[in-house]
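Input: one structure, supplied below.
Only a single protein chain was left out; the remaining protein chains are all shown in position.
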Amino acid sequence: MRRERVPIVVLVLAAIGAAFFIVPLLGLIVRSPWRDAVTALTAPETVEALKLSLFASLSATAAGLVLGVPLAWLYARVEFPGRNLLRALTTLPMVLPPVVGGIALLLAFGRRGLVGSWLDSTFGITLPFTTAGVVMAETFVAMPFLILTVEAGLRSMDRRYEEAARTLGASRWRVFTRVTLPLIGPSLFAGAVLCWARALGEFGATITFAGNFPGVTQTMPLAVYLLLETNQEASYILSLVLLLVSLVVLVGLRDRWLGSA
Amino acid sequence: MSLDASIQLTIGPLNLEMQVTIDEGEVVALLGPNGAGKTTLLRAVAGLVPFRSGHVRLDGKVLEDTATGEYVPTERRPIGFVFQDYLLFPHLSVLENVAFGLRSRGTSRQAAVEIAMRWLDRVGLKSYAGSKPAELSGGQRQRVALARALAPDPRLLLLDEPLAALDVTTRADVRRDLKRHLDSFEGIRLVVTHDPIEAVALADRLIVMENGRLVQSGTPAEVTERPRSQYVADLVGVNLLRGEADHGSVKLASGPVLAAAGAELGEVFAVVHPRAIAIHRTHPEGSPRNVWSGRASSIELLGNRVRVRIDGEVPLVAEVTPAALKELNLVEGGEVWLSFKATDVAVYPA
Partner (left out) sequence: MRSRLSLVIVAAAFLAACGSSGGTAASSPSPTPLSGSISVFAAASLTASFNALGASFQTAHPGVTSKFNYAGSPTLVTQIEQGGPADVFASADTTNMDKLTTDGFTVGSSSVFAHNQLEIVVAPGNPKGITGLADLAKPGVIYITEAPTVPAGKYSLQALASAGVKVTPKSLETSVTGVISKIETGDADAGIVYTTDVSAAGSKVSGVQIPANNVIATYPIVVVKGTTNSVVANVFITYVLSASGQSTLQSFGFLAAS
């Protein structure tokens, strides 16, 4: 079978681009103290941080789905005044420095925050220093990715399928669950994975809003950061773990990404 | 059972103003050129397109009425819609597609599957129940789309260019099947098409639309024998002229006067079949009362006939045999004379 030749320029630039990502990974693999790997990985703080990270990032993804899909639907399907502004506001965390996001969350949901003070005085609920606070911080920075991906999926789907479903007697809810969601499946899945990956790696907003305490708010990125100061080599191992977990998911995702209609 | 629709709407350049009444047992075809508004009208009846004023009543029940503000949403109308691209849900199997309407309306899974399987059997696709739409051919998909629309037993069946997506060879067979299914359906059937063969084959009555308005309505025979618009005339392949009749002659708007046997009084359409027109290189002698000069602007060979378009005082299309053309030594741009008898001019009120 005759294969079309790839232009040299493309090959060279692509190789440089690939190296840019591969070399750091190789650096981590080569410099990690494999002999001490097991000790580093089974240390209670590590296990705790990993469990917390997985729990928080998955919760953040769930929250992202529940709140983000309706928002994406609004942006894609409903014309209303101020839509562009609202969309910009809800995707702002993507370009905002995470620490700034954390500060904003404190001022809103901290003990003396706009909403936080009410929560504290009425229910006695405080969000900083809690795992819930971690989930909030991660949701804040990660949800925009989900919103944008799902919105794109909704915009690009053929809406006539929804019309066809309506002519067959499907209620709006049924159209959404049986036709729309399955048709944007790939975008939905890709958005959820992007959201999860971003949440897993979140540092700045988490430490600013939720603080840092093992088992409660110390996620993997925070643990790695602190470990860097006491036991650098252990931090390499942990970094590698984070990297590999993310890599596995992204590799698994790829095909479905490309398979979207 | 009847459909009574009166719809006025404007979408972009289209200004639609139509009244459609269909009685029980009728198959009506909406025929017209692209952009006439046929699909828009169909979708408006289904409730998928909002309209400025008008109403839609099915079996006396109001589905939509701008005067009173009543509106029954599409999903609650007892309709079946077959889309031009079929729009079979790609993520569902053929069986699930056909069962979709039943399940949406509350039928239990078991009952829906039974009914759906029966319909698949009727359209001869029972063995494809578990397949995905992508695995089927165009003709098969069309049948699934039909089964899907009919399974929930609708009162009104709307078909939007049901055969347009098929290639010519499959079309004839599928058309025969479609006619069979349409005949066995008891409700009201409204088909949109731009193909006159399809319209004539499937329908009891034709409604011809152009630019959002009604141009002609009648049985296929009536419409084809007495076209009332250039569009239909072109479809049928005849020459259509319009003018003022006065006992045996018709004065065309452009000036010339035709000799037409049977022309009485009043505004009339005059039809001359291309076959009836003779072409000469010199001014002809003989009995034909209609003799006109002109120039052959295009010559088209169609199988065993030749169509010659002639511009002149009375622009017409004439049809001769290839042998005759050769004898005439005629090329494009050549000067000719036409002749046809007054008795070959069919006249009817405009």
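Lettered A and B in written order, each chain numbered from 1.
Everything below uses one rule, namely that contacts are C-beta pairs under 8 Å (C-beta built on N, C-alpha and C of every residue); 3 or more make two chains touch, one makes a residue touch a chain.
What you are looking at is a predicted structure, and each value in this text was computed from that prediction instead of being measured.
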item: Among shown chains, those touching the left-out chain; value: A
item: Contact partner of the left-out chain, one of A:62, A:76, A:94 or A:107; value: A:107
item: Option touching the unshown chain, where A:41, A:76, A:228 or A:243 are the choices; value: A:228
item: Residues of subunit A in contact with the chain not shown; value: 106-107, 110-113, 126, 128-129, 207-208, 210-213, 217-218, 225-226, 228-230, 232
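One rule holds for everything that comes next: only the chains that are shown with their structure count from here on.
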item: Whole-Å gap separating subunit A and subunit B, where each centre is the average of the chain's CA atoms; value: 55
item: Residues of subunit B that touch subunit A when the two form their complex; value: 46, 48, 73-77, 79-81, 83, 85, 87, 89-91, 100-101, 104-105, 148-149, 152
item: Residue ranges of subunit A touching subunit B (in the complex, touch as defined); value: 158, 160-161, 163-172, 174-175, 178-179, 182-183, 185, 261
